[in-house]
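A single protein chain has been omitted from the complex, and every remaining protein chain is retained in its original position.
Going in written order, the chains are labelled A, B and C, and every chain counts its residues from 1.
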Amino acid sequence: MNLTIQLFATLKDRAGERHIDVTVAEPATVADVLNTISAEYPALAPALPSSLVAVNRQFAEPTTRVDVGDEVALFPPVSGG
Amino acid sequence: MNLTIQLFATLKDRAGERHIDVTVAEPATVADVLNTISAEYPALAPALPSSLVAVNRQFAEPTTRVDVGDEVALFPPVSGG
Amino acid sequence: MSHPTYFAVTTDTPDLNAVTALLKQPDVGAIITFTGSVRGATRRDGLPAQTLHLEYEAYARMAEEKMAQIAEEIWERWPLVKGIAIVQRVGTLQVGEMTTLVACAAGHRDQGAFEAARYGIDRLKQIVPVWKKEVGADHSVWIEGDYRPTSADNN
Partner (left out) sequence: MSHPTYFAVTTDTPDLNAVTALLKQPDVGAIITFTGSVRGATRRDGLPAQTLHLEYEAYARMAEEKMAQIAEEIWERWPLVKGIAIVQRVGTLQVGEMTTLVACAAGHRDQGAFEAARYGIDRLKQIVPVWKKEVGADHSVWIEGDYRPTSADNN
């Protein structure tokens, strides 16, 4: 399946884009998505271990399942306020 | 000496006035002033035991001295906010 | 102390944006503002079942001095607190109207400003000479305060 990954803050700066597209086999987990990103976007790879993933606007774990049409986002720990 | 006593809230309502005048011998204490008020203003007398006295805008005790020109006020415990 | 302060007994509705702006300094990162307002339903015995409005009266000059004293007490207890504003409204106040405001500024949110604002409103209700009367449909009742300040409550 094709997924569009939204990027924020340092991740967006590293990629130079607000979102990237990846293709992963179904069924997929967050870990599968991160592995694909790591392989296909070398600029993002160093930042992935410290990054957070949200699936459908909820914080996800490596084991969280990702389905077609899910809203996936990748960003650093938050620093707002 | 002559003193003008400012009245607030229930004390003002009891007296029907915003201030009263009393004459006390010098040197005087707050207790002397209260005794004079009690004798001369029967409408105020029942409320005096539970009232507070301020001299020059500071909370006073029965033993606090009152001098000519002091700003004296009589009021119930506060209930603002 | 050279922090900004604002102490007022007023018939006007406080403008929260303006009061907050008064406490702004380059090293202020957090402002906590308490606002009190007139509640519609009262539950105490002897009071009108439904408050129509409140009437607030103050010994204004002493009240503003006691507000300044509360600020000094706050700075003694929470030395990192900076600007402080305390406002008491007087006159006729309807249900929902703001009656009082206590705002405390600090560099960060963990420097005592929450505790200071809480202390400020508690202390205001003890030592700032203001009284309120609940005015019902057919009669009015002065609210009784339950704290008796002594000379230890002076600065």
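Quick note on the criterion: a contact is a pair of C-beta atoms (placed from the backbone, for glycine too) under 8 Å apart; a residue touches a chain by one contact, two chains touch by 3 or more.
Keep in mind the model is a prediction, meaning the values are calculated, not measured.
Chemist: Which of the visible chains would the unseen chain be in contact with across the whole complex?
Modeler: If we consider the entire complex, the absent chain touches A, C.
Chemist: Footprint of the hidden chain on chain A, which residues?
Modeler: 6, 8-10, 12-13, 52, 54, 57-61, 64, 73, 75-81
Chemist: Suppose we count only contacts with the excluded chain; which residues of chain C make the list?
Modeler: Chain C touches the chain not shown through residues 15-17, 20, 24, 26-41, 95-96, 98, 107, 109, 114, 117-118, 121-122.
Keep this in mind: only the chains that are shown with their structure count from here on.
Chemist: Counting only Cα atoms for the centres, state how far chain B is from chain C in Å.
Modeler: 25
Chemist: Nearest whole angstrom, what separates the Cα centre of chain A from the Cα centre of chain C?
Modeler: 49
Chemist: Between chain A and chain B, tell me the centre distance in angstrom, where each centre is the average of that chain's C-alpha atoms.
Modeler: That gives a centre separation of 74 Å.
Chemist: Could you tell me which residues belong to chain A and also touch two or more other chains?
Modeler: Residue numbers touching two or more other chains: none in chain A.
Chemist: Return the residues of chain C touching two or more other chains; collapse runs of consecutive numbers into ranges.
Modeler: Touching at least two other chains: none.
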